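The complex is shown incomplete by one protein chain, all other protein chains being positioned as in the whole.
For subunit A:
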Amino acid sequence: MGSKLNTWLDRLLERFCDPHLFEGIKGDLLELYAYDLETGSTQKAKWRHLLRVIGFFRIVFLNKSRSMLWQKVALLRSYFTTTWRVGLRNKTSTTVNLSGLILGITACIFLALYIHHEWSYERHFTNHERTYRLVIDMEYGNELVELAITPTGLAHKVHSELSQVTSHTILRRYSHFHFHKGEELVSIKRMYRTDQNLHEIFDYQWVAGDPLQALKNPHSLVVTTTTAQRLFGDSYALGQTITADDGSIYTVTGIITDPPATSHFHPEAFVSMTDPTEQLSMDAWRWAAYIQLKEGVQAAAFQQELDQLANEIFTATGHNGRGKIWVKMQPLTDIHFTSRRKFELEPNDGNLLYLKGFCILFLLILLMSIVNFINLSTAQASQRLKEIQVRKTFGAFQGNIRGQFLFETACYVLFALLISILLVGLLQPAFEHFAEVSSPLSIDWPTGGLVIGGFLVLTYATGLYPAKYVAKLAASRNPKTKGFRSSLVLIQLTLCTLVISATTVIYLQINFMNQQDLGFNKEQVMYVNLDQSDREHFHELSNALQQLPAVTHVAATYQLPGDIPPVNNFQFHTADGEQKLVCPHIYVDHGFLDALQIELLAGSNFKPYRGEESIGLIVNEQFLRSTGWSPQEAIGKTLKSGTRFEDKIIGVIRNFHFNSLHTAIEPLVIRHASGSQYMLVRLATQDLSATINQMTDTWQEIAQTPEVNFAFLDQNFQQQYNKDEKRADFFAGTSLLIIFISLSGLFGLSTYAAQRRLKEMSIRKVHGANQWHIIQLMTGPFFRLSLLAAVLATPAAYWLLTRWLQNFAYAITLQWWMLLVPVSLLMLLVVSVLSVKCFQVVWINPAKILRNE
C-alpha cells in the first residue's frame, strides 16, 4: 500500500517543507506512486518516487517566507549571536577552551599523519599482502640464531618445488660501491644485487628500460632517478656505461623513480647477478629471499609444506647435521615493525610499541581537549541560568536548549578545526623535516570525509554532555556534576603524571646511550672516504699526516663504526670438536686499535704489513664466549673460512660497540688489510679548523685530490640514534601539549571556582578566616586530586616504562626518583596554576565584594 512509503528523503522533505503545502504534495506523490505500481515494477516505482521527492526540494528553497528551513536558519543565527556574545563575555574560558581544542586537533592531525606514514610501510607494492620474506632460524645446542639471510638458491628451490608460490626474488646489499664520474668518485651506499625477477615482487615505477629484461645480463645496473642524476648529471642515463673503482664496467639498463621511503630497504641502485648459475647454489648464506603466494593460500598451511621442504633441503646439503634449521616466513608488511634478525638488509627501526604509543597519545590529546571543554562548559553553564530560564519561559523545550548548546559547541569545534587545518598547512614542512616523514596532504574526498567525520565526532563528544546537563539545569536547581568534573580532572592529572614520568625516563635512556662507554673513543676522530688516487698514495699520506703536530694516529679501515659490517662463517677446533660461527668481520690496518683507543686484552696488535707471511687475526671477547677459550688460550688458535682462508689468532681485544646500543655486542673477527676504504685520523687539538686546513693542504699536495671531505666519526655513529632522539622529542612535544592542555583546563576551572566562591570567601574573611585558611579551602580539592593522581599513575608508569626499557640491549634501571621527581614537578605546576586565581581571592578587600549586599 502506498501510504507505507516513507523514506528518509520523504521525512527530510517533511521536515523542511511548509506544512500547509506538504499534505497536498505527499498526497500527489502517493497517488502517482500507486499509479506507477499498477503500471510497472515496485523497484521502478520506488525509483521514480525518489526522483520526484528530490524534485520537490526546490519548493523548500523557493518559498523563503514560509519554509521551516528558513525559520531554522533564523533560529541558528540567533544562537550564533548568543554564542558570540557569551564567548566575548568570558574571555578567559573561551581562550582556554579554544586554544585547548586548536592545540589538540592540530597535534592529532600531525600524529595521524605520522601514524599513517608508519602504517603505510611496504603497502605501495601491489601484492604486499601475499608477499613474504623467507628467513632462517638455526638451532645450535641451546642457542637459537635468527637470520634474515638465506642461502642463494633457497627462494628458487621453494618456488620450483611448491606450486603455491607464484614468484620469487633475492636481494643482497653492498654497503659501498664506488663509481668513477670523471675525476670524482661517487659512492653508492645502498646498492642491491638482485636477480631478474625483482619486478615480480617489488613493482617499482619504471621511468625507462624494460623491467622484464633489465637485470638479465651480468653487469646491468638499474638506478633510481636520484642516483642517475648523481652518476650522469643531466644526460640521459639509459644505455650509458660507467666504471666501478675495481675497473669493472656496468651498463645502465633501467631507471626507476625514487622508491618511497616507506620500505624496509632503500635501494639507490640494483645490480644484476654476475653469474646466472650462482642463483642455484646452496652455499652462500647472504641473500634476503622473497616469495609471493597465490591468492587465497593460507600462510599457516603453506608453512607446514615449507617446513617439510626445508627439512629435505638441509638434510641433503648436510647443514642439518650439527643443528636444526627452519625456514620461516615473515609477511612483508611486518618486517619494518617486528624483524630484528641478524644481518638485516638495513636496520628495521619501526616499532609497534612506538606506533601503539603514538596511537595512545593521539587518543589522550583528544581526550584532554574534550575533557577540558566539558569541564569548562558545565562549570560555566550555571552562570547562564537566567538566559536558559528566559528561553524556557518563551516556550523552549529541553530539546531546544540542548540543540542550542550543541550548536554552540559545533561553532567552537568548527572554528578550532579551521584554525587547526590552517596551522597544519603552515607547520607541515617543519613537521616533515623533523619527523622525516613525507606526508602528501591532499585535498580529496577521503580527506574531506575525514574532516567532516572528525567535526561531527568532536562536536558530539564534547557537546553532548554539557548540552544535556544545561538542559536539565533549570529543571532541578541542584545538578550533581561536581563528582563528575572531579573524576575528569583526576583522569587528566593521572595522565599528566604518566607522561611526565615517561618523558623523564625516555630522555634519561637516550642520554645514557650517548654517554655509554662504547669500548672505543669516538671523539676527535675524523674519517675520509678514499678515492683511487688517495689509495695509491695512502702510505705517503699517512706518513705526512702523522708529521702534523695535531695528529696522533692514522689508520685504515674498510668499515666504519656505525656501519653494518659484512658477515662470514669461521670454523675452529674446540674441546667439543669442529665448530662453526657466523659473525661479522672487518678489515683494518695496524693503526686501527690505536686510532680508536681499543684496549688489547691479550696477544698483540697487527704488525705493519711487509710481505707474504701470514699476519694473523684479532678477535673480541664476545667471540671467545662462543668458543670457551680464555684470552690467553685463544692466542695461536686457528680460524678457517671455507677452503681459501686460514689464519691464527694473534690478539684479543676488549668488547667494543661497533654498532648502536640497540644491538648487543656480537662476536667480531678483525682481519688485516693493506689497502683501505676509509682513513681514520685521531686528533689531539683544540683548534680544529686550522688542523683541518693543514690536513687538506698536505692531502692535496700528495694525492692531487681536488676536494677532501673530512667527517667526524662520532657524527657517523650518532646517526644511529637519530630516530630515537626524534621520537623522544616528538614524545616530549606531545607530552608538553597534554600537560599544557590539562593545566589550562585546571586554570579555567579555578577561575570559575574563584568567581563563584568570591562572596563566600569574603564572608569568611570578614568573620576572621586567615589567608592560609582561604588558600587551603581554595586549593585543597585540586591538591587532593593531584595526590590521588600521583598514587594512581606511579605503578602504571613503572609497569609501562619497564616494558619499554626492555627494547634496548643496554638500558638504565628504573630508580625511585625517576618517578618521584615528575610527580613533585606536577604538584608544583598544579599549585602554581591554582595560586594565580587563588591569590586574587586572598588579597581582595572583602568590603569591595560585599558592599552591595
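Following the convention adopted for this analysis, contacts are C-beta pairs under 8 Å (C-beta built on N, C-alpha and C of every residue); 3 or more make two chains touch, one makes a residue touch a chain; residues count from 1.
Here is the rule we go by: contacts and distances are computed from a predicted model.
Undergrad: What name does the UniProt record list for the absent chain among "ATP synthase protein I", "PadR family transcriptional regulator", "MucB/RseB N-terminal domain-containing protein" or "Bacillithiol biosynthesis deacetylase BshB2"?
TA: Answer from the record: the omitted chain is "PadR family transcriptional regulator".
Undergrad: Of the residues listed, A:Gly40, A:Gly55 or A:Gly453, which one is in contact with the missing chain?
TA: Among A:Gly40, A:Gly55 or A:Gly453, only A:Gly55 touches the chain that is not shown.
Undergrad: Just to verify: which one of A:Leu9, A:Leu32, A:Leu98 or A:Ile635 makes contact with the chain not shown?
TA: A:Leu32
Undergrad: Under the stated touch rule, tell me which residues of subunit A contact the chain that is not displayed.
TA: 1-3, 5, 21, 23-32, 34-35, 52, 55-56, 58-59, 62-63
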